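What follows is a short report on a single structure.
Here the complex is missing one protein chain, while the rest keep their positions.
Letters are used for the chains, namely A, B and C, taken in the order the chains are written, and counting of residues starts over at 1 for each.
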Amino acid sequence: MSSVADPKAPPVNRVGLSVKEYGGLKSTLCTGCGHDVITRQITQAFYEMGVAPHKVAKMSGIGCSSKTTAYFVDRGHGFNAVHGRMPAVATGAMLANHGLVTIGVSGDGDTASIGAGQFVHMLRRNIPMIYVIENNGVYGLTKGQFSATADLGTRLKTGVVSDLPPIDLCAMAIELGCGYVARSFSGDMKQLVALLKGAIAHRGTALLDVISPCVTFNNHEGSMKSYKWAKEHEIPIQEIGFVPYFEEIHVDYDPGTTQEVELHDGSKIRLKKLREDYDATNKGGALALLLEAEQKQEFLTGLIYVEPSKKDFLSLLSLPDVPLASLTEKETRPPREALDKMMEELR
Amino acid sequence: MSSVADPKAPPVNRVGLSVKEYGGLKSTLCTGCGHDVITRQITQAFYEMGVAPHKVAKMSGIGCSSKTTAYFVDRGHGFNAVHGRMPAVATGAMLANHGLVTIGVSGDGDTASIGAGQFVHMLRRNIPMIYVIENNGVYGLTKGQFSATADLGTRLKTGVVSDLPPIDLCAMAIELGCGYVARSFSGDMKQLVALLKGAIAHRGTALLDVISPCVTFNNHEGSMKSYKWAKEHEIPIQEIGFVPYFEEIHVDYDPGTTQEVELHDGSKIRLKKLREDYDATNKGGALALLLEAEQKQEFLTGLIYVEPSKKDFLSLLSLPDVPLASLTEKETRPPREALDKMMEELR
Amino acid sequence: MASVVLEERGTQSGSRGPEVVNDFSIHVATANGSGSMSSNNILMRAIFQMGIPVSGKNLFPSNIQGLPTWFTIRASKEGFIARRRDIGVLICMNPETAQEDVKTVNPGAAVIYEESLNLRGTRDDVHFYPVPFSKLVLELVHDGKLRRLAVNMIYVGVAAWLLGIEMEEIKKALSKQFKGKEKAVEINLAAIQGGFDWAARNLVKSDPFRLERMNATAGKIIIDGNAAAAMGCAMAGVTVVAWYPITPSSSLAESLISYCQQHRIDPQTGKPTFAIVQAEDELAALGMVMGAGWAGARSMTATSGPGISLMSEFTGLGYYAEIPAVVFDIQRVGPSTGLPTRTMQGDILSTYFLSHGDAKHILLIPGSVTECYLFAQEAFDLAERFQTPVFVMSDLDLGMNNWMADPFPYPEKPFDRGKVLRSSEEIKAHIAKFGEFARYRDVDGDGIPYRTLPGFSDLPAAAYFTRGSGHTDHATYSERPQDYKDLMDRLARKFETARRAVPKPEKRTTPGARVGILHYGSSDFAVQEARHLLSRRGMPSDSLRVRALPFPAEVLEFVASHDRVYVVDQNRDGQMYDLLRLELTPQDVARLRSIRHYDGFPLDAETVVEGVEAGEKV
Partner (left out) sequence: MASVVLEERGTQSGSRGPEVVNDFSIHVATANGSGSMSSNNILMRAIFQMGIPVSGKNLFPSNIQGLPTWFTIRASKEGFIARRRDIGVLICMNPETAQEDVKTVNPGAAVIYEESLNLRGTRDDVHFYPVPFSKLVLELVHDGKLRRLAVNMIYVGVAAWLLGIEMEEIKKALSKQFKGKEKAVEINLAAIQGGFDWAARNLVKSDPFRLERMNATAGKIIIDGNAAAAMGCAMAGVTVVAWYPITPSSSLAESLISYCQQHRIDPQTGKPTFAIVQAEDELAALGMVMGAGWAGARSMTATSGPGISLMSEFTGLGYYAEIPAVVFDIQRVGPSTGLPTRTMQGDILSTYFLSHGDAKHILLIPGSVTECYLFAQEAFDLAERFQTPVFVMSDLDLGMNNWMADPFPYPEKPFDRGKVLRSSEEIKAHIAKFGEFARYRDVDGDGIPYRTLPGFSDLPAAAYFTRGSGHTDHATYSERPQDYKDLMDRLARKFETARRAVPKPEKRTTPGARVGILHYGSSDFAVQEARHLLSRRGMPSDSLRVRALPFPAEVLEFVASHDRVYVVDQNRDGQMYDLLRLELTPQDVARLRSIRHYDGFPLDAETVVEGVEAGEKV
């Protein structure tokens, strides 16, 4: 909770910044687009966590969803890359500067269709970044064709029905060893902001598959990614509380009904179970849950799987503390002796 | 069982061809390469199933493994495409001519590294083809770098150790709805040929992830894809029998210990359980099994998951019986009236 | 009140000059996704139905809702339908841009605008017509949900009154637009009529612009190039389509889907004679097309710049392994994502040389919607004849905008399926004639080998192995230097054969012309208008429109036979100009001048005129 000095001044967070200073440009998305709701939650989460905005790297591909990185934290650097290949660009940025707090925003087309390959390898490497999929089951920016996450049997306005099974990006992520896997809904702001704060606290890829209705092309009767459908079908598996490491509150909770998980930075995420003793730290159980949800076509949300201890890619490389990007000629050009030695071996 | 007329003549299969007529060019792989063993089993399986060789389409990407399509059934057409993108080419070929019996041969690099994206979408579409991964954990043709299936902790001759988790292509396939998922070992010919015959009998993508040691770059002490390691660690989960639809034998079996599954063409695959009541038709169980194997670093082989009834991509398109490739101007150029109608709408 | 004021302005603006009849353009400024598209179509069609040559261009943003969009309708009694810089009539519906929009019009222009925008003060040399659209819509449309769209119908009515568009034709266009939807027709008609009546009661016309019936569009159609190309593909018997959505090519694939569903269902079986697949990306799309072409289908994909870049590797495979494929590139502004909704001819050079290594490709460049239809068919014949990827280089202006044309002719030419041995009989006959079947052997000197198809014949001789690596003429693997050289030389020979087979350029002459204009694709409309203007100004010119690469001999002859030839490119680097320099003799290169237009807007005649006049120092 932020200390308010001047009563007229807006409240500020622990680094002394107001929520305004985490804002971005005015959105150019359709009024009511689910993506804009997510943008607001991202802004809020970065503000509440007191992340230094200039350390934020906002990576995205191409799509309406990918545009949103311009709409938050404009004191951070943004990179709107090419379609479906943002994970590689984010990986490169993190290699150059592991001090960045990187958030990738992508769409279901950007990730599950053209981007499936890079998505797989980002997860395998466990690149330390938050990866948000603004999932509306269609290609919004190209006017509403089905993406690879379109639900079986869902219908476009044109009447076309999706006859291929959707790719469950959460299941895929868990399968590939991702240590923070959540599904949410842009209509469920309270849950979403908690999950985002947890993602900021996690070290490694934090995946959020957020159902985010496309009001223009996929929000009608018969769509299974509409606000209406999602609202009616959402089944949260937990009530999610988040206790940041920098806040010293001790509320007791009942371990029987609530699971507490300590994250990399010391923050704690509290999962009040709404589904009889579901253990979010059990990989097998998580996969089973998703399979069951798929078979029953249930729309489950919450922190599906969490495993905070897994090593991320950068620590495997044992990089120096100074970011590689900060190294200068002094540190990176070998001395004359080194060259002489190399030459000697070639004589 | 082939009927032998002239005692001197070689035995022939039900379409009257000898096994020789399913052969190909001489292999140019290293002597002892696991891939050559697989080539022989493929030859044998096509022979025993009596597949018309000229109907066979042999698709591959780039790699030592991908070269092998030239070494069997050279009365079929082969297509050695580009690296990692063979699934798309195979998909196109099947769209043009669904009468082809298509087998794709790929490597772990070709499939799990550069090919991950197309692999995912081939599985999602359930393209009717046999997809064999000759998995040696390295890029053989480029001299032995790790691929994305290299096991955690495995070591190259150079001493480099793999510190990323391997991608389990079988788990991925099951996750993505593949209806025939098997893991085998090129050293286990009996099992492999049975699985291949089952794959020919299946309609839809039939995935075989075959551990196939690279004797030149990954067959040393410390490698977890060497003949030695595989031989010592292989744990078959079933003993596999195959009864082709064209053979009328009735052997009784004990449903308690053996699971019989009828495949698309009427053939039956018999799974004599070696692992206490493992049910290969249970998706959840299959995923759990693979997860357990991963955690224990067990090398399980057999038919891990089978679901013969799932619709393949071509039937979803309800294509005509005549292959599209056979259609002529007569069937494919709309009549004058059609054009007139289109013009009318534009006046 | 307004009207009075207006009259005065009208007088002041001193433009009681001569009437301007059937020769001006109407510019409608709205916000994207505000549903003005139908209104604009109705305006355009009504004018068209009055027998007046017309064209409609949509200048839209890469956005789904909210950003500014402009629609320009050009009426031209002389039949010029290129973009025109000067705006006669402006309809301001977008508060965001109104101030800017007014600045862009010519003195004497008519400006219809939402009253509350208060534009009157901004200029005193134009005719202002303030209209209380937001008030009117409340009276005219009772269902609140419909108002956002219906308000656009009101300006149709106002414009109809102001310019003399016949209400009968408006009604016809309206019911065509909402075919079958009675309710919609009714509501929108009320709005249009309401706008018309209000204008009649409250406005006094002071501007010179008027439309009157003539007879220059009888029997003609209006269509966009992508729909025309799709129609051509359907008529060409395409059987396998793999695509990935990308602006401005998506509508080609989507029109193709609907044409095929209507006209490509087998009457006997009721089954489709085609398969259309939305691929996961462009690499996969072309990969599928390659597989299908190899297996004997007529296969195609449609994309734009970024997709072309991703197709580079597979294109090289198609060139080297000789696999037929048709690729439509509906060009937009690059490089990279660039301006996805703006037009350019920016991929000509990189597509001609697409792929690493030595490779050159056949490019067809349609210059009208009719050619989009014809070249789509030509492309499949050439792809199968030459067993190689063929690119149809359209662009956003041609592909997504509305163009007038004569009805398309029914194809008389039978399909050319190329040198395919489709059965054991044909293979046996081939062997009898040539001794054997060798997949990559040039048996008759044109550089084109024969091919068989997988699964079509059980003769052992029928099978061959396709690969992107070195191969002999028997399609067996080879690293022999001579085998490689022979193959590459034959491919070069095949390309020379193609030079004689691709569509010849289109030449237009004016007596006494010493200078020529060489252009291609959608530039034709502006270039022909420019020639007209140049002639008027005493500078006759000939023009040659390149319709395909490699250049047929006629192209070189045209250059050789003119003092100076102005090459018109819609790109920064003069890509066609460069390609010409690679094939012309030094003497002829000396005749070339380069005119380049690259701001994302379609080319207009003035730009060409200015370029030529600058060069000729008039």
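Heads up, the rule we're going with is that a contact is a pair of C-beta atoms (placed from the backbone, for glycine too) under 8 Å apart; a residue touches a chain by one contact, two chains touch by 3 or more.
Note that this is a predicted model, so its numbers are computed, not measured.
A.B. asks: Let's see if you follow the contact definition: name the visible chains touching the chain that is missing.
C.D. replies: Counted over the whole complex, the chain not pictured touches A, B, C.
A.B. asks: Given that one chain is not shown, which residue among C:G338, C:P503, C:P540 or C:G615 touches it?
C.D. replies: C:G338
A.B. asks: Which of these, C:D347, C:E384 or C:D604, touches the one chain of the complex that we don't see?
C.D. replies: C:D347
A.B. asks: Touching the hidden chain in the complete assembly: which of C:M488, C:A501, C:L533 or C:L556 does that?
C.D. replies: Once the missing chain is taken into account, the touching residue is C:M488.
A.B. asks: Which residue from C:G33, C:P130, C:G232 or C:G305 sits in contact with the chain not drawn here?
C.D. replies: Reading the full complex, the residue touching the unseen chain is C:G305.
A.B. asks: Spell out the interface residues on chain A facing the chain that's missing from view.
C.D. replies: 25, 52-55, 57, 59, 69-70, 74-82, 85-97, 99-100, 117-118, 120-121, 317-321, 323-329, 331-334, 336, 338-339, 341-343, 346-347
A.B. asks: Which chain C residues would touch the chain omitted from the figure, given the whole complex?
C.D. replies: The missing chain touches chain C at positions 61-62, 305-306, 308-310, 312-313, 316-317, 319-321, 333-342, 344, 346-347, 349-351, 353-360, 467-470, 479, 481-482, 484-485, 488-489, 492, 571-573, 575, 578, 581-582, 586-587, 589-590, 598-601.
A.B. asks: Hey, which chain B residues sit against the chain that's not shown?
C.D. replies: Residues touching the hidden chain, for chain B, are 28-31, 62, 64, 80, 82-84, 113-114, 116, 139-143, 145-146, 148, 216.
Simple rule for what comes next: only the chains that are shown with their structure count from here on.
A.B. asks: As a quick test, compute the distance in whole Å between the mean CA positions of chain A and chain B.
C.D. replies: Inter-chain centre distance comes to 35 Å.
A.B. asks: What's the distance between the Cα centroids of chain A and chain C, rounded to whole Å?
C.D. replies: Chain A and chain C have C-alpha centres separated by 40 Å.
A.B. asks: Find every residue in chain C that makes contact with two or more other chains and list them.
C.D. replies: Only 280-281 qualify.
A.B. asks: Would you give the residues of chain B that are in contact with at least 2 other chains, written as numbers and ranges?
C.D. replies: Residue numbers touching two or more other chains: 117-118, 120-121.
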